[in-house]
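Only one protein chain is missing from this complex, and each of the others stays in its spot.
For chain A:
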């Protein structure tokens, strides 16, 4: 890309951001009439639509990395996966709310043993694959076993595997019996855990438990045609270009109250440029079109068009479970008062502008939120409106050894993150800190943050982890201790380790109890940890997605960050 190209793109993006920021104080997508309306309330297009038939055309800027449920940790695959595979439990989306765990292939959310180390599931009767063969407990077990074959599947989901009691298993292609699951009969699946895990139903809602018949396993080629257990099956898949899903006649709606399966078909265009996607959606050139691209495929320069009443009534929106934070490296910025002063000095409202303004995100006061199970009120001295508290910050660092130079690392593919660094540079200069900006290759960003090259300050995002409805799966990975409890965990980016809090968290991991009671303990410990300011909450994502004028029941998935394919329909 030459300089003039970059300059043109930068100019367009900046102009768009500026326009959005100007209109950002009063976010409109969820704004209902009246002074008390919640600007961040979810908006569903064509709610209550129940007519079957028609086609939904999904525009995407690139092909799915994989459609294999055993080799995917992508939300896009999880969203489309609802259409062609089912799992023991389903994370059912409701706009603006964390997904609710509901039984899917199983009759209930599972029965835990008294010690919490065994979970038993019974399959519903009459379940079939697309070829008419019955779905049995062995197909569930085989689906999980495949995800252990990491010499084949580099993107296999790992949350469930980490909880099960057989670390030595190397997958079904190396022989040996997997001890983590028993299948006493064709209807029963018994999971054996290393430790009690109150949120276990969420773990079996992940794609690991999608059934895969051993005879149909084509290893890495399985992605080309995963055998359907859901309401649709793949009719054609032309990699990088298009895919068509049609109804699966062997799916029995009586066994599946969670998927409305309204359209007769879904077509996917897998190589439409993002700029074209936004233009097509805004212009309504295809009345049945939606997109799964992030931010609804919208460019920053498109944001102002969302205020057009014709576009607004076709815009689904909602808060997501994703929150961005700044991680302050506690190994290089050791003094908690200095970290707090830095947090107070940061103009988070200006950071919000870099995210596209209020329309693209709400100023966050914490990684966790009241909609999550186990939440307890959190305490922070940060301004709720995101304004800096410079006087307080300066008082805190009086007489302290404040670092003269710090480094902020950012993912190099998104100008937004560099711009956040520019805001931080200005803010921290007020405390006498010279902040240097260091680009990090986006593909390896989180590996760099987990390694020796972790800068002093770095942004990260989290969308709730294995169970976005529970506080535990946000708190433990982000500030929790290592597996042995002796140091910080591998995804604890700020390297926060308080011996007392770490010990309590370590013990909590092995404690048996309900998600609610254990969650409150996690949230209380998290509140204590946050008084040391290892993290500075920035922005919680609010995403808008424009859909075609004939699209109905288009709700913004809290976990997917895009239109939920399991409920969408088309007028025809």
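Keep in mind that, in the parts below, a contact is a pair of C-beta atoms (placed from the backbone, for glycine too) under 8 Å apart; a residue touches a chain by one contact, two chains touch by 3 or more; residues count from 1.
As a working rule, contacts and distances are computed from a predicted model.
Chemist: Missing chain's UniProt protein name, "Chaperone protein HtpG", "Molybdopterin dehydrogenase", "Tryptophan synthase alpha chain" or "ABC transporter permease"?
Modeler: Result for the unshown chain: "ABC transporter permease".
Chemist: Tell me which of A:69, A:116 or A:171 is the one touching the absent chain.
Modeler: A:171
Chemist: Have a look at A:128, A:150, A:216 or A:389 and name the one touching the chain we're not showing.
Modeler: A:150
Chemist: Using the touch definition up top, pick the residue from A:94, A:187 or A:242 that touches the left-out chain.
Modeler: A:242
Chemist: What residue numbers in chain A mark contact with the hidden partner chain?
Modeler: Contacting residues on chain A, toward the hidden partner: 1-2, 4-5, 8-9, 62-63, 65-66, 73, 149-155, 158, 171, 173-174, 219-221, 223, 239-242, 269-273, 275-276, 279-280, 282-283, 285, 413, 440-441, 443-444, 446-447, 450, 460, 462, 477, 490-491.
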